[in-house]
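With one protein chain withheld, the remaining protein chains of the complex are depicted in position.
Then we have chain A:
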Amino acid sequence: MPEDELSFQDKFITSCHTAGIRAEALTPKEALRIEPNVNPQLLGAVRVPDGTIDPFRLTASNILDAEEYGGRLMNYTRVTGLIIENGRVCGVHCMNIKTGELIDIRALQVVNAAGIWGQQITEYADLSIRMFPAKGSLLIVDYRINSMVINRCRKPADADILVPGDTISLIGTTSEKIPYSDIENIRVTPNEVETLLAEGEKLCPIMAKTRVLRAYCGVRPLVSLGDDPSGRNISRGIVLVDHGKADALPGLITITGGKLMTYRLMAEMATDAVAKNLGNTRHCETAEKPLPGANGKNADVHAPQVSIPVSGSAKYRHGERAAKFLSDDKKQNAIICECEMVTRGEIEYAVNNLNAKDLVDLRRRTRIGMGPCQGEMCSCRAAGIVSEMTHADNSENALDSIGEFLQERWKGVRPILWGDAMREADFSYWVYDNLLGYNQLQSLPAPVSEQLFTEQDDNVAVEAA
């Protein structure tokens, strides 16, 4: 952009080449041909190989993979302490945050991969890993403005990247150091929203006319190494600590830092360390084996009864595993979430196979309620299905989870509450509070420790490295 230094472009291209990354300079005209919504005032452009990840699908595939190898996911279970016996970590004390049930889990090795909360876990053993919480906010707009990632060509700064995802684009991110004590109470501030909008419009002016769907923020789990107030210049490096070696406390390994980009490498490093401690010499196959659903090209899914947008969305989310629920059955094919084309079959699959126990889970596995209407219609429909599928005495939970689900959506809508978002919110409020009388049902007590487990929800972790 005119306000950025043009000289940065050459430096960027040379550095890419030094690092072995393809980088080719484009003329403004070429850039505009590839991405017509880019600000026509651009002075130059560089094309680099870049990509995006759907964090929801990634998470679901990992769960599936782990379970297919015999692992077990204990969702909504919080570690409340380490079991330490004879100077060795032998497991964890846990609590089910939905039921309050206390559980102890014993293990030969415990891996602390609690992200920003990793510091708390080590504190249970009086160790100290100093985390450096850097809050990042982003806005999700209701339209896919760009087909590939668009970045400002300058030193990393607030709101310099526009990322396309499924049916939306998102403008991100900000970076702000926050005190560790605030990690569970983060929110997107009006200032951040303003910055994101103003800078986003510079990347693609059409953003000014596009509806903002919601705002999101998360905390980057950086490990404090320097003294930089923004956290921008802190290394995003991977930190692996075998506390047996570092602190003479065997049985515990911490893996943290890094980026979403590097998560498989981080997993491999941690697993190798565990294997070594256990005397297992088999080499790690993580990097060689595709995740469930990632065999797409080899296993195409046939779904003649389903319309292309429906089967396309299903495959986008589940790869070849979509074959497990795309069917010839009318009831299974009924679309429950029209914004995101989620069918009843997909919901049943997520409940049966992907550990989705309520609406909030279901959203992360299937994208229900993530579209323009933010769950207005589909939350009731899906809650009905969940209660129907699980036994009858779960209906009350299903009913309650409608409120939790809407609240969770509301968190993202509130920071951008004007224009169309206001219209939509007004409409939802009428439907739920007046037509359906939801408030008459309950005074909605907040679930135990909801913050910890919902703030990280939309981990739209797609900032380019």
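Here is the rule we go by: a residue touches a chain if its C-beta (ideal position, glycine included) is under 8 Å from a C-beta of that chain, and two chains touch if they have at least 3 such contacts; residues count from 1.
In this text, contacts and distances are computed from a predicted model.
Peer 1: Name the chain not shown, per its UniProt record: "Glycerol-3-phosphate dehydrogenase subunit B", "(2Fe-2S)-binding protein", "NADH-quinone oxidoreductase subunit H" or "Methionine biosynthesis protein MetW"?
Peer 2: Options "Glycerol-3-phosphate dehydrogenase subunit B", "(2Fe-2S)-binding protein", "NADH-quinone oxidoreductase subunit H" or "Methionine biosynthesis protein MetW" narrow down to "Glycerol-3-phosphate dehydrogenase subunit B" for the missing chain.
Peer 1: Tell me which residue among A:Gly87, A:Pro190 or A:Gly279 touches the hidden chain in the full complex.
Peer 2: A:Pro190
Peer 1: Considering the entire assembly, which residues of chain A contact the chain that has been omitted?
Peer 2: Residues 190, 194, 330-331, 333-336, 344, 377, 380-381, 383-384, 387-388, 392, 395-396, 398-399, 402-403, 406-407, 409-410, 414, 417-419, 422-444 of chain A touch the chain absent from view.
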